[in-house]
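Data block below; observations after.
Every protein chain but one is kept in place in this view of the complex.
After this line comes chain A, so read on.
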Amino acid sequence: MDPELIKDCVHCGFCLPSCPTYVLWGEEMDSPRGRIHLMSQHVEGTPITPEMAGHFDACLGCMACVTACPSGVQYDRLIEQTRAEVEREHVREPRERAVRGLVFGLFPYPRRLRALRPTLGLARRLQPLLERAHPSLGAMIALAPVPGRRQRLPGRVRAVGERRAVVGMLTGCVQNEFFPQVNAATARVLAMEGCEVVIPPHQGCCGALSVHSGRDDQARRFAKRTIRTFERAGVDTVVVNAAGCGSSMKEYAELLADSPEWAGRARALRTVDLAEWLAELGPVAERHPLPVTVAYHDACHLAHAQGIRAQPRELLRGVPGLSLRDIPESDLCCGSAGTYNIFEPSAARDLGDRKAERVRSTGAQLLVSANPGCTMQIAAAMRRAGGEIRVAHTAEILDASLRGVSPSFLDAAGGKPRS
């Protein structure tokens, strides 16, 4: 942990109300200010105690505090350094180690995720058993959506009309396996807006889950592989439709700072979020009406980590007939936060319930977000409360509007088994 970064904190407490765990529990140790205090204790020589590790683990990494901080404390870097330190120094209980091993051996590997798809039905039936074995396993099953039909994407999608740009597209792990329709929509929207889309096969994980969990070595390995993949594909801009992946890829240069060569290669590759890119490009394709009321959810890794709040709203407002509603308390994390809802299921559940209530208060028919994790989390919370809400990615809305079709997500409720 960098003492210089810690010193930036002047202990004003402006971060407190922005922090989801402080909102839940009201305890200093589970606020950004308190966690920074714990970090400074560690820097001064206090070993990482299980209590200390627990407070770091409880941080969602949502970065709302970075937005709130007037002193410019780089909490994002601090918590990443801290998590890596926790992984190095702190010995977790065997049961916890096993579950972590399972998650990190599974999620960043699309092929392993794919192999799991046929077993989901059985796992759902065994959920109470798994829940008893470990709450994290129960949470995993409860969150898993019914995956959309697999759609094979071509390696290259030609631009419709005049070609305005050539971009690479990240397919992601969870997005690709559980929400393949989102990737298909993203490619179509890009093409219809005049982009030639290069989609390298066998992309693998970008490393977001690893970097957000202190698994630095794994993260660096994934980062290098992703950079290499897109270099080979011959693109210098990569469009990402998952907020968590995009924010990590934008920080590749910092992650790989130890190697000037790799840091340079990371900087040469520009990562953009889909909404950011489309807003920058400006619309050319005709928008067809889509009469639907939409609540837009700010994914933390889009709003706080990338500062992208206006662009998705602007894109949605550009769809004729679409009515956009803001969700109260939109700055507060939904509790998904990468693997958080698996490792900290109880806090994640409370935050999910809180978010579901706010989403319901908008009376919207459809929940739109730009992160697969948030979508799964909020849909699961709505189900728990006995309601359902249809969910979609910004890309799917645009896709439906650009093609002028009645979108499938308006027929089926989110996450409900489709026949």
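Basically, contacts are C-beta pairs under 8 Å (C-beta built on N, C-alpha and C of every residue); 3 or more make two chains touch, one makes a residue touch a chain; residues count from 1.
Note that in this section contacts and distances are computed from a predicted model.
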Q) Looking only at the UniProt record of the hidden chain, which name from "Glycolate oxidase", "Universal stress protein", "ATP synthase subunit b" or "Spermidine/putrescine transport system substrate-binding protein" is the right one? A) "Glycolate oxidase"
**Q.** Sole residue of A:His11, A:His202 or A:Arg232 that reaches the chain not shown, by the stated touch rule
**A.** A:His11
Q.
Just to verify: which one of A:Pro70, A:Gly282 or A:Gly363 makes contact with the chain not shown?
A. A:Pro70
Q: Please give every residue of chain A in contact with the chain that is not shown.
A: 7-14, 16-17, 25-29, 33-34, 37-38, 41, 46, 49, 51-52, 55, 69-72
